[in-house]
Every structure is written in structure tokens, then in C-alpha cells.
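Left out: one protein chain. Kept in place: all the others.
Our next item is chain A:
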Amino acid sequence: MSLWVDKYRPRTLDALHYHKELSERLASLAASGDFPHMLFYGPSGGGKKTRIACTLRELFGPGVEKLKIDQRVFETPSKRKLDVNIVQSNFHIEITPSDVGIYDRVVIQEILKEIAQTQQVDLSAKQRFKVVIINEADSLSRDAQAALRRTMEKYMSNMRIILCANSTSKLIAPIKSRCLLMRVAAPSEVEMEAALRHVAKEEKFDLPDNACEEIIKDSGGNLRKALLVLEALKMQSFTRFISNINIAKPDWESYCGKVAELIIQKQTPDQLYELLSHCIPPTVVLKTIADRVVDMVDESLKGDIMHWAAFYEVRMRIGSKKIFHLEAWVIKVMSLQKHMYYGVDLTGVGFETVANVQQFIMEVLDGGIVQIVGGAICGRNMKGRFVAEL
């Protein structure tokens, strides 16, 4: 038995619950024969993949649903072997090049050239071209995007590319201008309710209003998450939906909440490392904790806390050791809060506090250098990279 998310995933454009206008556009584009390269973008759980699958079905008929999964080996110029999983049917091929990190360019070039140079042999096929779906296009490296640019122009007759991304910010302009942009916004609350009720009806149970509301609020516009929660709740309550529900959050989320509380109350960020070691992306950790912390502090601090969150998030991307930056941010938050409550000015006056924080940084840096420069504390790690600044 499959999950409800898959079981009730709409298969055709007509069956889609929301963004009717978009579906109409897609349908008419598929029918017109002049199908452009496309770029779907929008927040996760908004239905990008579903729309792509439906469009493919509209283009090629039910044949696209016969999928097979292949594992292919590519070789980089430096003789390194890369394993890539590929999902394909007779008419399309789906890849996630960002899986192989900086070697994504090799995969893109090889696969696209291969597809582009073979023509459709099935005479009964509806379209002459094949479709290549590239997932997570926004994490493609610049090189890979540049490689795409040339191929998109050259092989237009045999191939169409559908890119799927969360945002267009990280795509280079030449790619954007070659694609037809399709924005898939997250569904509104009304639309989500309709979708949830549809599933409830198909599964033959009653969904109480407050439960529905709760689920929608919790999901934050992510329909996939909403459906998963709905299914989990149904499993918990077996026969009948109890009205006062308690949505179980994933472990890491409640953990983040706990860390946020600890930061505010006890001023210790002990459990950060644990989160990271469980493979929760550091950006997500930072964002979730920041969100929680902001809810608990005074209005005047909120802006600053978010400012430093944004600041250290970028540092985290540039730097190499994520935990340094997370801890640096936590220290920042704690010192901001101390400053606020006790009026302790960290620039030189409250030297005892400075000493405490300094010791903390010492531990964080583990052998790095901590300097006090003109009343401000600067931490540098072994490579001399700036990691903390108070």
C-alpha cells in the first residue's frame, strides 16, 4: 500500500486541485506542438513535480508512467567514477545532477548529448522529442548551467528540458531567458482544505474542521507535509478522528524548539551538535531555531537576532565548519539578550562577561586564537578565518 501522498497524487492536468489557470496553460501548450523549454519554480510541496508529471502525460499519453530506475556510471576527466540514479521512461528521463556535487557538469553534458543525439524511434510516439527533467536546478553549479545553455540551443529539435527549482535566484540569466517560466505558488488555505477533504472523502472518513485547520496551519503551505500529517493522524486515531488533536512534530523540530528554549533560559546551546550529527541541514537548523527564539524574545531584539541569523547563514555557506557559525550565532543571541536585560555592555565595560564568553569561544575554536581588538572580541580559527565576532 502506498502513502496517501502518492496514492492521491493527481495523474492528469484536469484532476489538479488548484492553479486551474496554470493547468489550462500547460494543457494548451502540450496540445500546440510547439512546446518550449520550461522552468518550474516555487516553494516545496507546492506541486511542481505533480504538474510536470501531468504535463508529460498530456504530451505523451499514459506510456510515461512506465518508469524504470537505472544506475549509470559516469567518468570525470580526472578518471573519477560517479554513480547516478536515473529515472526514465520511453519518452523522458529524470536526473538530479546536484547529487554528484561539483561534477554535475559531467553528468549534464553526457546525458544531454546522449539524449540529443538519439532520435525517437517509436513511430507511434506522439512527439518527436524527448523530455529531460532536471531536478533541483537551483543547486547546479555555474559550469553546469553554462553547459546547459549551449545544449539547449543546439538540440532543440530532439529534446526539451524541464527544470525544477525552488527559486530562480541562483539560475543564470541566459538559462532563465531560454525557458518559459512557470511559477507554482504554494496553495492557499482554502485550496489546501479542498485537497485534504478530497482525500478524506476518498478514504471514507470525516475530517473535523478544527483538525483540518490545525493541519493546514502546521504545514505552512506544504501540501505534501499536510497529507503526510493527515495520514499519520488517521493511523493514530484508528477508527474515528478525535477532535482535540496533537500533531506530532518530527524529532528534530521539537529538538530545535528545545534548543531555542535553552538558549533563552539557561544560555547553553548544548544540543546543536547533536542536530548536525543527525544530518539535519544546518540552514534548516538555524532557521528553525531562529524562528523559535524570535517568538520568545522582546520586540526590540527580534530584528537583531534575524540580522545575525542571516549574517551567519551566509558565513556558514562560505566557511567549511558549520558548527562554528551556528555557535557563533548562538553566542551572539545570548550576548544580545544579556545586553538587553542586564544592561551589560560587551564593548569593554562588563569585562567579566566578556571573559566568560571568551572562554566559551576558546572551547569552540579548540586551539584557535581569540583576540580582543579595541574592546571587541574576535575569534579566528587555525586558518585565520573569521568565525566569531562580538
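Following the convention adopted for this analysis, a contact is a pair of C-beta atoms (placed from the backbone, for glycine too) under 8 Å apart; a residue touches a chain by one contact, two chains touch by 3 or more; residues count from 1.
What we mean here is this: contacts and distances are computed from a predicted model.
S.K.: Given the choices "Replication factor C subunit 2", "Anaphase-promoting complex subunit 2", "Exosome complex component RRP40" or "Cytochrome c oxidase subunit 2", state the protein name listed in UniProt for the chain not shown.
M.R.: "Replication factor C subunit 2"
S.K.: Among A:Lys7, A:Arg183, A:Lys217 or A:His278, which residue is in touch with the absent chain?
M.R.: A:Arg183
S.K.: So which of A:Ile86, A:Ile264 or A:Met306 would be touching the chain we can't see?
M.R.: Touching the chain that is not displayed is residue A:Met306.
S.K.: Could you tell which one of A:Thr50, A:Asn135, A:Thr168 or A:Gln337 touches the chain left off the display?
M.R.: Touches the omitted chain: A:Thr168.
S.K.: Need a quick check: the contact residues on chain A for the chain that isn't drawn.
M.R.: Residues 24-25, 28-29, 31-32, 34, 36, 41-43, 46, 146-147, 149-150, 152-154, 156-157, 167-170, 173, 176-178, 180-181, 183-186, 220-221, 283, 287, 290, 294, 299, 302-303, 306-307, 309-311, 313-314, 317-318 of chain A touch the chain that is not shown.
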